[in-house]
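Complex shown without one protein chain; remaining protein chains in place.
Moving on to chain A:
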Amino acid sequence: MGTAQESATNIDINGQKPGASVGVLHPHVVGQAEMVQLLDVEGVRHADATFTPYIDALTAETVRGFYRDMAIVRRFDAEATALQRQGELALWVPVIGQEAAQIGSGRAMQPADYAFPTYREHGVALARGLDLADLLKLFRGISNGGWDPKENNFHLYTLVLAAQTLHAVGYAMGINRDLAAAELADSGAAEVIDPAAVVAYFGDGSSSEGDVHESMVFATSFNAPLVFFCQNNNWAISVPFEVQSKIPLVNRAGGYGMPGIRVDGNDVLAVYAVTQWALEHARSGKGPVLIEASTYRIGAHTTADDPTKYRMLAEEEAWKAKDPLIRMERYLRAEGLADDEFFEQVKHDGDEMAAHVRKATLALDSADIRQKFATVYAEAHPLVAEELAWFDQYEASFADAAAQISQGGAA
């Protein structure tokens, strides 16, 4: 099963039990092998009383769409990696291997829901409807943002990890305030606020940051409509998961008093279903949920990283066998939900998207320092104005000097 609340397994991690003393906690641990899985590596469906109904409610078109999205993101990832290798991006953060965790969770969200990503949520960005080319502005040195977060309810990437989990909790607390204010307003003039929830993305590495702890304290204390979505990809750059935690992260949920779900993060159907369940839980006023999606960072941490220095090829190969796209293709073909024509079309769409991303990226060839002066503050600021005036004068002095030279004048 894998839900911390519903089916904890008693693993004796210390090799001894303290007996039946009152007030002594002996941990009941959800183990590594336990997780919600609806589609195994062979592409065979497995039933779960709680979560299967979420998949049964989907049309074949939607299920095919999950595969399509995952394939599009993988193609995008390859294109961005190539752009970095060709010197067009300063850095790239590959997402290969984590497509199911991101498309499954992203597709479970409603338009009014809000996502707070790390810097690797390219799949969630696609699910939220962003133009993927916008993600590359950050990595090309054009913008430290790159898109309007309010357009798709997809916040900017956060690079100092874990900070975004607190922003997500605050945003979710704001949703609760909006709902309370709407309730208080006169019934005739009441603003209609649809219940919405927030998804806070983070990883196994940032789970060790204090902000993740504080965000879980605030979220549970204030009953925030929030889903903590942890992609446990097993590596924080070069440091293995075991250094962050000796037991699966889902077990932390109980300590904060919220439900936890451990899910096969390479099974897009399971991720979609558990995220739907968690979002419904959050939207209905029952408070936050922690999801731990077990997945693997097949690629390097970034294009500046070299995984051969710290991990074994055999481990990567073992995880490649659990690839989220392969199992989904097997399932779609076996069930007759998709044929060769579909897969060829997906490949064609991916290439088309990649060409668009490349073209849009290469067209971004400069940024404007004056726009940076203009956005430090929202209101006028005398020091910024003074420094900009100096800069303009300084720049103009080169033009004056050039004009003098072209006129044959000498200083």
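Methods note: contacts are C-beta pairs under 8 Å (C-beta built on N, C-alpha and C of every residue); 3 or more make two chains touch, one makes a residue touch a chain; residues count from 1.
The criterion applied here is as follows: contacts and distances are computed from a predicted model.
K.L.:
Match the chain absent from this complex view to the correct UniProt protein name in "Tat pathway signal sequence domain protein", "Peptide/nickel transport system ATP-binding protein", "Cytochrome oxidase maturation protein, cbb3-type" or "3-methyl-2-oxobutanoate dehydrogenase (2-methylpropanoyl-transferring)".
P.N.:
"3-methyl-2-oxobutanoate dehydrogenase (2-methylpropanoyl-transferring)"
K.L.:
Among A:Gln32, A:Ser221, A:Gln345 or A:Ser397, which one is in touch with the chain left out?
P.N.:
A:Ser221
K.L.:
Among A:Val36, A:Val93 or A:Leu156, single out the residue that touches the unshown chain.
P.N.:
Considering the complete complex, A:Leu156 is the one touching the chain left out.
K.L.:
Could you tell me which of A:Asp40, A:Asp131 or A:Asp178 touches the chain that is not displayed?
P.N.:
Only one of A:Asp40, A:Asp131 or A:Asp178 touches the chain omitted from view, namely A:Asp178.
K.L.:
Touch as defined at the start, partner being the missing chain; which of A:Thr59, A:Gln371, A:Gln393 or A:Ser406 qualifies?
P.N.:
A:Gln371
K.L.:
Which residue from A:Thr50, A:Gln110, A:Ser143 or A:Asn223 sits in contact with the chain not drawn here?
P.N.:
A:Ser143
K.L.:
Mind pulling the chain A residues that touch the left-out chain?
P.N.:
Considering the whole complex, chain A reaches the absent chain at 116, 143-145, 148-150, 155-156, 158, 160, 163, 165-175, 177-178, 180-181, 210-211, 214-215, 217-218, 221, 371-372, 374-379, 381-384.
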